[in-house]
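The complex appears here minus one protein chain, its other protein chains still in place.
Let's turn to subunit A:
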Amino acid sequence: MSSTTAGVLFLGSLVLALVLTHRPLGDYMYRVYSGTRHTRVERWIYRLVGVRPDADQRWGVYARAVLAFSVVGVLFLYGFQRLQNRLLLSLGMDPVKPDQAWNTAVSFVTNTNWQSYSGESTMGHLVQMTGLAVQNFVSAAVGMAVAVALMRGFARRRTEGLGNFWVDLVRGTLRILLPIAFLGAVALVAGGVVQNLQDPADHTVTTVTGGSQTLPGGPVASQEAIKELGTNGGGFFNANSAHPFENPTSWTNWLEMLLILLIPFALTRTFGRMVRQPRQGYAIAAVMGLLALVSVALTMTLQAVHHGTVPTAVGAAAEGTEARFGVLDSAVFAAVTTLTSTGAVDSFHDSYTSLGGMMTMLNMLLGEVAPGGVGSGLYGMLVLAVITVFVAGLMVGRTPEYLGKKIGAREIKLASLYFLVMPALVLAGTGAAAATGHGRAGMLNSGPHGLSEVLYAFTSASNNNGSAFAGLTVNTVWYDTALGLCMAVGRFLPIVFVLALAGSLARQGHTPESDGTLPTHRPQFVGMVAGVTVVLVALTFLPVLALGPLAEGVH
């Protein structure tokens, strides 16, 4: 089997698995978020935290709950890292220094999982398990909760209530993420991922050449599963999914990608069920799928076909990829993770061909919507759909409406604010880094590639992706602080706007559909949303890209 056939089969089977899981998982999530009954464990949690699970929250209350929960998460995680030397299972690690601890705390709470540290040499097992891994679960559940609140905004009529954040959070964690992550972890262990509580000092082996090497282990599989499922991406080890203990074989590589894409795609089904028009969910899934497939195909092509001397000799751009995955599967992994706000990498994007590397940036610059992170991808895409409906709706001669909700000044204001945040952060951050000595100091390369490294870092942080281009030295006070701010603002400001939008939609009544209404489930609309995403979002960055990857890649 040629490598191209293998690559296509790999991708095809992945798509098939997603198609098969889409409906049952989407329906299951719909039942989870619409059910009225609480399990005993859940009731016990609500009592412990002191919330009334049946109280419907207005958007402001919902947003405050999200923010409060996240602030507490950041403080807790910061304290945890600073005090880790006094806690159990610290493996003798020192406290994490303040700017790095802040950066890491924000990174995990915002579902970014940007890592300016090296896992195996910085974090003890306790911090990894009860600090970082817990945030892997709840930060994903927060994203899903916000998406569900927006779905309710579309589905409900003349109400202030968007549901209850605490209920959505707890159910998402306990009923969706935990069971799937458990199954995923077991499968990964079967594939060879390690799962132990060993002190790395006890695990020294003699290598083939006779030297001695310390092999760090740890509770990897349990963390690896949620790392992918929650589109987090914070690796247990510095090498992330390129590390053989995190991702040993080609089929674990496949499984990790499936876990990444599982929920973001299935949520579109949940959305369709919520608004009582499954075809609307399929349309959104189609936009995501279309953009994703084009992007994956382009990344694969750009990685396979390159006119450099070495790539021509070996047949593709093999530098920075793991031989057990190969160039094409690595390209798919790179595209999938950058499209989903997952920070995981199984190859090094810095070593990609300049245009292949640009694709990973473009994927993120789309706003992480194809299909995007758990929850965040769906609400990001719905905001783009709202903007598309506004322009397209005018062209059919009516005040634009989406799913029976009128898109008026307030809705457009919130959608516009949402969609301003990310470009503002990326551009301001990259500009500031290019202008200041602190920013320039971190670059490994000079010229366009150096700029690409910085652009990638700010793109990754502002979009809550978390993957790194590598090459840039980010463990400095300047980068830790700046990227930490980008992650926090890039996550929570849009969430507030989305919830405000949901509130504004829920307050409206419902405009019945007629032949004069813009149909939002046809290929026509799918194409328009994809077009708006590419033209409005990606093109904004063309001037910057021209100075970075384009300058390198176009000859």
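Quick notes on this structure:
Just so we're on the same page, a contact is a pair of C-beta atoms (placed from the backbone, for glycine too) under 8 Å apart; a residue touches a chain by one contact, two chains touch by 3 or more; residues count from 1.
By our rule, contacts and distances are computed from a predicted model.
The chain that is not shown carries the UniProt protein name "Potassium-transporting ATPase ATP-binding subunit", picked from "Glucose-1-phosphate adenylyltransferase", "Putative xanthine dehydrogenase subunit E", "Nitrogenase molybdenum-iron protein beta chain" or "Potassium-transporting ATPase ATP-binding subunit".
Touching the chain that is not shown, out of A:Val49, A:Leu444 or A:Val535: A:Val535 (per the contact rule at the top).
The chain not displayed touches subunit A at residues 387, 390-399, 404, 407-409, 411-413, 416-417, 419-420, 423-424, 427-428, 430-432, 434-435, 440, 446-448, 450-451, 509-512, 514-519, 522, 524, 528, 531, 535-536, 539-544, 546-547, 550-551, 554-555.
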